[in-house]
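Apart from one protein chain that is not included, each protein chain of the complex appears where it belongs.
Presenting chain A:
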Amino acid sequence: MLETENLKLFEYQVLNGTITTYINIPYEGSIEELAHVLILNEKLPKYMAKDLIKSLSQFIEKHTIILEDEHITKLLLNGKESTDFEDVTKEWEKLIKEEMAEYGEQRCASDEELFATAYHKMVHSRALETMLQLEHMYAKIVRKRCEEKNRQINDMSEKQTLEMNKALEHLEEDMAEMKINQLVSQQFEDQSFLQIQLTSELDTIKEAQRREYREWLMQMLEENQANSSLPTPNSPLSPPPIPIPAMMPYTDNSINPILEESFTIHLGSQLKQMHNIRILSSNVMDLCAIIDSECSEPMPQTLQTALNLYSNDLHGLVLMADNIIGSRAIKEFKDICQSSTEFHFNNIEDQLDKIISLQNEFKRSKGTADQRKSTKHLQPGDFYMTKHSNLSQSHVIFHIIVDDSVKCNDINSRHPVVLGLRNILKVACSNDVTSLTIPLLLNYEMTEEMTISWCEKRAELVFKCIKGFMIEMASWGGSDLKNLQFMLPQGISSEVFQSLTEMLPRIFKVSNPLILT
């Protein structure tokens, strides 16, 4: 912070003349040192130091006070003349109320926080298993209904197709074009009606589940607190059926074997900060979707997710989106979110609606002054965030806006999407997201232009940029990124995978194994 220059001429009588120097008021250094510098520069005898110091301090003190007084006296005189201190009082009052807990509004913990505390407490108690069972069963019910819904809609579509085909066959004969149109609109209406009806049914179920679940949880907490010991929690649903002998969930690994490799790296030249890095190739939606198994046991990953939900170790995932919030580009993701009840946060549609209105509000507040070419949509590099409790391995999703330019071969570190990643890391670091999954190629799908050299070039760029951001992050004073996953598209060839994993130790410093002797 640069104070305005305010130089004052200091004059000092010596035997054969006057020495002069300019001193910036207020002077912040040591007066003694200043005196000795003067003695050195002006070749004065050393015995003068004492006297010089004295006159220097007097000079500086005098001018500091003059400077101070000038300003304050003006203020006070103006104050004396005015009779009304409304503006200045309001300004202080506002600041004090906004910033100081004593004078701020007394605020009770919100429902959200209360539920969060309750859930966090219960999930770290013996009730954990029952809670997960219950969530699992709720999810199964919803999933069944979803399937039912899809089936009904499919049925209707098929029926309608048949109907339409029949109608078209008769077009020449007795069906007028108008009648066909009528049929089309009729069918569309039926379809929409069914869709709405089923969706609303589903929403009702979810709402009921959510209410039931939250009430049950709070009640359980109360019981626990009353008894202080932990009774075996009772689930409001009928006891789970006898577990079917454990069967390996069916996943098709034979076609696309999961490729993954882990590293422990360190950053920093003297003090070394450790991080875990993993490269894997898989379908990114596997980090979201809870695999639907007939098995009555919930997936182990959900356990981890539930335990960390209200902790300071959140899991984040970067997904690609286009510039319209909640567009079809993220439909698959939205479907996964909808396939079970969200017990903690607003459902995905509501969250997205809120973000849209937030964006509109921001645009309005910025008005026309904004220089951005098109404020209507988001720009590449912007990202919106949604939070979830019903995904398999992620709590927070960063939907980063990308456009076709990421497909180019020659993007550099100033590309908006790369800078967006930097912002993601920053937000992650200041909001306790300590595990993060990033698309290494800035793409989750294999496309034609992704040749081996394209992939290598892209991976190198992302590795290097992320490394730079991580080093930068160390000074931000947030939480450390403990686990970083680089995701490659499913079906990437093992040669490319290998060449990329070989590249990593060249860019990041891989820690030496600790050998115990």
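Heads up, the rule we're going with is that contacts are C-beta pairs under 8 Å (C-beta built on N, C-alpha and C of every residue); 3 or more make two chains touch, one makes a residue touch a chain; residues count from 1.
As a convention for this text, contacts and distances are computed from a predicted model.
Per the UniProt record, the absent chain's protein name among "Small ribosomal subunit protein mS29", "TBC domain-containing protein kinase-like protein", "Membrane magnesium transporter" or "Exoribonuclease" is "TBC domain-containing protein kinase-like protein". Looking at A:79, A:300 or A:491, the residue that reaches the missing chain in the full complex is A:79. Within the complete assembly, A:309 is the residue of A:56, A:122, A:309 or A:484 that touches the hidden chain. Taking the complete complex into account, A:430 is the one of A:182, A:430 or A:451 that touches the chain left out.
Of the listed residues A:298, A:416, A:439 or A:489, the one in contact with the hidden chain in the full complex is A:416. On the side of chain A, the interface with the absent chain consists of residues 1, 3, 26, 29-30, 32-34, 36-37, 40-41, 65, 68-69, 72-73, 75-76, 78-80, 83, 85, 88-93, 95-104, 107, 112-113, 116, 120, 266, 268-273, 309-312, 314, 351, 354-355, 358-359, 362, 378-387, 395-396, 416, 419-420, 423-424, 426-427, 430-433, 472, 474-479, 509, 511-512, 514, using the contact rule stated above.
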